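One protein chain omitted, others in place.
Moving on to chain A:
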Amino acid sequence: MSTFQRENDAAKSLFRRLESAVTPIVSGEYSHHHHHRDRTAMASRVSFTQIRLEAEMERYRAECQWDKMLAVIEQMHAARIHEDDDYGMLMMAESLLEDCLQENMDLLRRSSPLMEKTQPKLCRAKGYLNTILSQGRLAPRYLNEALLLMAKVHYVQGRYRDAQGMCARVGLEELTLDEQPTYHLRLLAEAFVIKGLSLDHQTVSAVSRVRLSEREEESLSCFLRACDAALSYLQELDKVVTTPHVKAAKSSPLMSAVDIDLGYFLQAALQSAYLCLLHRGHLAQGAHQLRRVLRVVESRGSQSFRKAAARKLAEVLLSSVSEDSYWPPLGPPPSAWLHREGAAASKDAIYPTVKPPQRYSTDCCFCPQDVVEEAVLLLLITESMASGDAVISRLPDQADARQASLQDATSVYDLLTIGMARRGQYAMLSECLERAMKFSFNEFHLWHQLGLSLMAARKGVGAVSVFKECARMRPEDPSLPLLAAKICISQLHWFDEAEALSQTVVSMGEEAGEFLPRAFLAVGLCCSLQASDASLKADRDEFNKRALQALKKAHSLDPQDAHIAMYLALQLALIRQVSAAMEPLQAALSLCGDDLQSLHLLTLLLSAQKHHRHALDTLNLALSQHPDNFNLLFTKVKLEEAMFGPAAALQTCEEMLQRWQSRYDVSRSSETDDSSSIPMAERTEVSQGARKPSIHLTLPDFQDASTGSLSPSTVAVSRLEAALSEVSDISSSRRQGPTYIWTTLEHIWLQAGELFMSDSRLKEAQFCIAEASAIFPSSHSVLLQRGRLAELRGQLDEAKGLYDEALAIHPTGERILVHMGRLLVKSGRVHLGEKVLRDAVQVHSISHEAWSSLGEALQSRDSSQAPDCFLTALELEASCPIRPFTVIPREL
């Protein structure tokens, strides 16, 4: 009594649980049992046990839990259920067969037939099925299932014709009726795929071409149906399994058990259609099928399949579909594609599916319009899964799993890189690759890619540390330290770091191969830049010496490199060996005649030799090849001022302003206002109000690095200025775009202001300086020019105050020190002025202006040292270029 009671309770509770969600199964059971009962005349003896056990069996068959079926069979046997038919035998056969298939996944994948001799389970299953089919002691529904299992047996044994024949005997319509148990959808998918695969395997033996293409058509239609059925099955399974167990799942291991392992035939059912299309070269139809599949609402069982399919589609899109031939995801492939692939229409139009799976809604959601958009979307979806599945633990017994998951993820990141790089999205790419780091310990490829993406996204600090880590993994690769050195030099101004990195390549010697001269170049550039920054003469000389050595070595190792030759010439010029610099510069120009920096250097060298006319000709040649280069234009202004006076130079300044506008100001090009009719006084006010941000689009990550380093001044100074300007300038938020654009504009205004001052037109000069200070109010160059203007107007106290401010920001600024010193001397504070000028001479020992100003200071107090200073100044002036050689950027 007690046992009955308990059993009954258990059955009741189970029934309650199943009732809501498993209605199809239960009702199916009922109808079946009515039928069964009539036949066997055991109506009064249908117990809850039987219902419960059969429901359980169906669930296990739906969830592919083959091992658990055995236990249920035992229980049925014990409860003497299905004693008089072959139900138990059928379950046994299925359980054994599927178990055997699971164990031989690899053989199946390679299509190698399974041998009865070596596969006892297969042998037993086949025996059972033979018995069932010969005895015929089952309802048609179960006989149908037995036929299907037999087809499976034939297939895995390599008897494709038999398998096909068996499939033909299966009543598929039996499996497609409404109110079917969930596992029938699985069987349906398997039936289709077995038929399709069997046909596919037989194509080789078919002789006639017409027959062959008919076969191909038929197998493809089987695959397409198999896929839809499999997807529907997985969706149904989700409904059945998840709903009743939400609460239970938390405390029991049921949840993880539900992550079903799809068997070979289910996987084949899901994949065969697109694989077959792609394999036959039908790219468009294959892609179309992949899209159809991916638009099916995700289910728990389909996740890993979706991952593979999404990656496959992304791969097809990125490798074989160009922008012009792209068609959007919701439409059929264009007829041109289909025509090329020899198909008249897309396949889904011809083969309506039996039970279409549910798809994502198409309204109010993102639908890609571009091949890269679609690929990136798919890859982001894949990435979210692949990075989650990545195995982190590093136990030896999980090495294989770890390797597999890593490869999985790597392939996604590679495709993501291909897609995003095409659109210049390096910043976003670097964020994605950063996410991969948590499972990429010691994986060189992903680290390397992360470093490169950070570098491309101009995230210098991160890139350097990643490259250093890469170099630790591959110490034999010379490119890694050099990549880091390049960032250190061009972007971060970490010269010590850059030199150390390049020295590691230098110390590799011959091993570094073609990178050796570049490593010497890097060392040379670092030393040269450090020399320019050094405040002590001894340090400076030492750095200059080492720079020259390294650059000479680089040049001798690779005389064909125009860059190295140019930088050697630049180094010689920096130490004022003007005529010696000409030789390597000629080599550089003969290798690359239109190189910007070489032509600029030649201009400066000619100006240092006081051949201004030749210098200007060279400059004009350089400008004909690089018309938008502001650095060249600034040199032109200086040359013209020296040759023709400030008025002529102002003409060039105006030209520069126009260039700046046409190049950087996008808003202007869309407007056609002629503002020159508005009076000047009003104009400032109007324009204050009319300032507006004009660009709403984000710029891509590619940057114009060549114009990035206009100013030779130290980074610390420019950072300080930027910070100060941010604080003080309320309109800074309106100023958009890279800083160098605005620095350029500031410099143009200041240059114009200087020219107006030397033309004694102080009002105009003031206007220009005001413009500059509107951009960067706390810039030391602005403060210097304001000071000079005040000085010219005789407001000496104000001038001194402004020079003081400028010095506070840039304590070693050559021209600030010189003007400050002169002002002090002029206003009678000779000793203090002398001190300032001595400082100037100390830091800028090749500045002839500093020396001559010091001479004047000394002369004013009748010092005997004055003539020496004048002599030095004269000597230096003889080799002084029109603008300092340091205006030529030194970058790797």
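One rule holds in what follows: contacts are C-beta pairs under 8 Å (C-beta built on N, C-alpha and C of every residue); 3 or more make two chains touch, one makes a residue touch a chain; residues count from 1.
We adopt the following convention: contacts and distances are computed from a predicted model.
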Missing chain, UniProt name, options "GPI transamidase component PIG-S", "Hyccin isoform X2", "TP53-regulated inhibitor of apoptosis 1" or "Cytochrome c oxidase assembly factor 6 homolog": which is it?
"Hyccin isoform X2"
Taking the entire complex into account, which one of A:Cys123, A:Ala139, A:Val297 or A:Ala534 touches the absent chain?
A:Val297
Contact with the hidden chain, among A:Asp408, A:Glu791 or A:Glu856, goes to A:Asp408
Among the options A:Glu116, A:Asp162 or A:Glu469, which residue touches the chain absent from this view?
A:Glu469
Based on the whole complex, identify which of A:Ser198, A:Gln235, A:Ser272 or A:Ser853 touches the chain you can't see.
A:Ser272
May I ask which residue of A:Ala151, A:Leu338 or A:Ile381 touches the chain that does not appear here?
A:Ile381
